[in-house]
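In this view, the complex is presented without one of its protein chains, the others remaining in place.
When the chains are written out, they are named A and B in that same order, and each has its own residue count from 1.
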Amino acid sequence: MEKKLSLEESRQRLTQIEDDLIRPLKSHKGLEIWVLFLLLMLTLGFYAYYLQLRDGLGVTALRDYVQWGMYISNFVFFVATSLIGMLITSVLGLLRIPWITPLTRIAETIALAFAMFAGIVIIIDMGRPDRFPYLFLHGRLQSPILWDVTVVTTYVIISLLLLFIPMIPDAAILRRRMQNSPKWQQAVYKFLSANWVAAPEQYALIKKSIRVLAILIIPTALAIHTVTSWLFASTLRVGWDSTIFGPYFVSGAFVSGVAAVIIAMYFFRTNYKLHNYITEAHFNRMGQLLVLMCFIYLYFNLNEYFVPAYKMRKAEGHHLEALFTGNWAVMFWATQLGGLVIPMLLLIFKPFRKPLPALIISIFVLVGAWFKRLLIVVPTQQHPYLPIQNVPQNFITYKPTGVEIMLTLLPMVGVLIVITIIAKLFPIVPIWETAHEQGIDESVIK
Amino acid sequence: MEENTHIPENDGEGRRDFLKKIGIFAGVGVAAAAGAVYVASDYEERKHPEGKKVRVLTADGQLVEVPESELQKIEQEELDIEDEMQRRGREGIPGKSWVMVIDLAKCRNARMCIAACQAAHQLRPDQYHINTLVMKDSEHSAPYYMPKPCYHCDNPPCVKVCPVNATFKRQDGIVLIDNLRCIGCRFCVAACPYSARIFNWFEPRDSEKYKDQPYDVELNVPQKKGTISKCLFSADRLRKGELPYCVSSCPNGVYWFGDMNEDVVVNGTTKEAVRFSQLIKDNGGYTYLEELGTKPRVFYLPPKNRIFPAPGEEQTASHS
Partner (left out) sequence: MNLKGLFTAAILSIVFILGYAQGTWVVPAAEKARKNPVASSAESISKGKNLYNTHCKSCHGDPGKNNGLPLNPKPTDPASDQYQKNTDGEMFYKITNGRGAMPSFKATLPEQDRWNIINFVRSLSKKKVADNAAEPAGQAEATEAPAVAAEVTASENDTTVATGKIRLALGFDEDSKTIYARAFRIENDKRIPTSGVPVEIAVKRYFRDLRLSEAGVLTDVNGYVSAVFPEDLPADTAGNVVIIARIPESEQEEFGMAVTQQTKTWGIKLIPHNIKDARSLWNDNHKLPLWLLFSYLAAVSGALVTFAYILSLVWKIYKIGKSSFQA
C-alpha cells in the first residue's frame, strides 16, 4: 500500500477514480443494439419454450435412453461457472491477496447471474414445470434434488449479499454523482446506500459482514457443486458411479469460472476503458490462476478416466471406448486437449498471459468446459448395463434439435441480461475498495 | 344400451369408457356413491317424469337410468374415485409380498407379454414396461432371450432419488408411479441401472380418447404427457386376484408370479402352483446384477435345458 495521502490529495484522487468508474454508466453507446440482440434472442427462446410446453419434451432429441442432455449439461455448466464468486471473493479475499480488488465485483456478478439461471435451466428440463411447487409441498429430503434446490437458493442469497453489501459505500457515491438519472434509479441507490456516512463503525460492520459471508460461502459453494455432482454420482450408472465426482466437479468449476472472469475482464477493460484499473498484471495473475486450476482439474481427470480404463470393467469399458476411440472421441479429445491441456501449457508462458491471448485461450477453455459437461452427462446414458434393443434409432443416438439449442441459449441470454443490467447500474470495479487500496482516507468515501 | 345412451357432450366415447370403469373399480366408497346416484335418480324420476334419461353402469354391475342432470354429480364422483384409488394404490395390499420368476429356458421371444402390457397401459409400440432382450453375457457364452420388466427392488435406487414422492414403494413390494404427482425431472430414469423406466415425451397414445377416465395409480392410466411410466406388476389385477397382464398372456410358461409370504408362485400359462423357494432352489434362481445391492423382486431361472432353440439358432434347428 502506498503512503497515506493528505485529505486534499485523497479528495482529488477519489474524484478521478469516481470519474473513471462511473463514466461507463452514463454513456450508452452501442447499448441499444446489444439490448435489441438480447431481446431478439429472448423472444426466440420464449417461442421455443412455448413449443416445448405445447408438444412436450419430445421436441428435443431426448428419448428414453439419453434422457438428460443439453439442458442438464447446461445446468452443470451454470452451477460450475457460478462457483468463481467463492474462489475470488472468499478464498483469495480471506487470504488477503491484494490484486483481486478490481475483480471481486465482476466475479460476484458472474456468480449471481449464473446461479440464478441455474434454477431456470432446471425448470426448462422439467416435464411438468407447472408442478414445480410440489418440490416444496411434497418434497422428499432423501432426494439430492431437494438438497440442490436448498443449496442453490442459499448460494443465490449469499451471492446477492456479497454483491450488494460491499456496494453500500459505492451506492452512496452513486447517489451523489448520478443525480441526473431517473427517479427509480436514484431510489435504488438510496435504498442500497443504507444511510452510508463513512463512519468508522460502518466500515467495521461492512468488513465484518463481508468476512462472515466469505466464510459462509465456502461450504455453500462446495455444497452446491458437490450436490450437483451427486445428481450423477448417487446413481448406479457406469461413468457416473464415481467417488471423486465431488472434487472433480468443483475443480472443473474453477476452471470455467476463472475463464469466464478473464473474458468479462477483457470485455469491461476495453469497452469501459478501465485500462488503469484492470491492468495487464491482473491478466497475468488470472492467467497464472487458470494454469493452477487447469492443473488440478487435469489431475482429477486423470483419476476419473485412467483408473477405470486401466481395469476396463465390462460396462465401463464400452463407455470409455466410446469416449476414447468411439463416436465421442473427437469431442472428447478436442475438449481435453483444446479446452484444458493446451491452454494450460500455453498459459505457463508469460506472453500468453497478456490480455488478448488470455482472452482467446479463455474462450477455448470456457467452450471446452461446456462440452465437457455434455461428455459427462450424455455418453453414460448410451451405455446402460442392459443392451438397448427394440427401440427406434433416435433413442440411441443424440442429435440436439433446434428448439433444444434455443432453450440452451435462453438462460445464457438471461445471464448476459443480468450482467448487462448490473454493469449499467453499478460500477463494475468497486470504487471505495479501489480508493482504499490507493491509500485514500476512508472517511472521505461517501 | 348403445341406442339409449345419449350423452349430450361430444366426448361420449370417453365418458362411456369411464362409466365402464366405475363398474370395474368397485370400491366401497364408489359403491356407496353409486347407490346415492341411484336413489337420487329415483327421486329425480318422480320429480321430472319427462326428463331425459341416461343409462349408467354402477359399481356393483347394475345398469340404472339416471336423468341427464345427474351426470354433473358423476363428475364430482370421478374425483372421489381418483382419491380412493390413490389411497389404496399408495397403501398396497397388506400382508402381501409379490415376487416374479422368469424362466429363461422357456422364452422364445413370442412378445405376447409386451403386446398385452402395451394394450393395458395405453403405451405406444416403442414404449416398453416389459421388453424382451437378446442377451449374450460374454464372447463364448450362449445367447438367450431375457424378458425384462421392472424389478421392483427392495432397495430401489429410483425411489430414493424422487424429489416429490411421485414414485414410491408399497408395503407389498410394488414400486408405483403417481403421474398426478410426477414433475418430470427424470432423475429416477437416470438412477435405474436396469433401464426400466420410460417417459411420455409427447402426448400419450389415445390421450384424447381417455382424457375423461379417472386416473388409476395402480394401472398408471391414462398416461400423462411429461411424466414417467414403467412396469407396475399389474397392481390393479393383483387386487382382483388375477395374475399380471404379461404373466397370463405368455404362451410358453415363462412367467411365475406369486406372494413370497405364501411361498407360492403360479405359472401364468399352465396355472400350476409351486413353492417359490423350491423353484428357486431346484433351478438355481438368481436376480440380475444383484451385486448392485438393489435387491430385485424379479428372479431369473438360468437358460438351462431350453425347450426352444437359442436366439440365432432357429435356422439351423429347423434345417435338421
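Just so we're on the same page, contacts are C-beta pairs under 8 Å (C-beta built on N, C-alpha and C of every residue); 3 or more make two chains touch, one makes a residue touch a chain.
Small disclaimer: the values here were computed from a predicted structure and weren't measured.
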{"item": "Omitted-chain contact residue, chosen from A:165, A:367 or A:444", "value": "A:165"}
{"item": "Residues of chain B (touch criterion as defined above) contacting the omitted chain", "value": "94-96, 108-109, 134-136, 143, 145, 154-156, 159-160, 165, 168-171, 173, 241-243, 251-253, 257-259, 261-264, 266, 269-275, 305-308, 311-315, 318"}
{"item": "Residue ranges of chain A at the interface with the undisplayed chain", "value": "138-142, 147, 150, 154, 157, 161, 165, 168, 194-197, 199, 201-202, 205-206, 208-209, 212-213, 216, 220, 223, 387, 389"}
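We take it that only the chains that are shown with their structure count from here on.
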{"item": "Chain B residues within the chain A interface of the complex", "value": "126-128, 131-135, 148, 157, 160-166, 181-187, 189-191, 193-195, 197-203, 225-227, 289, 292, 294"}
{"item": "Contact set on chain A toward chain B in their complex", "value": "55-58, 62-65, 67-68, 122, 125-129, 131-132, 134-135, 137-140, 142-146, 149, 231-232, 234-237, 240, 381, 384-392, 395"}
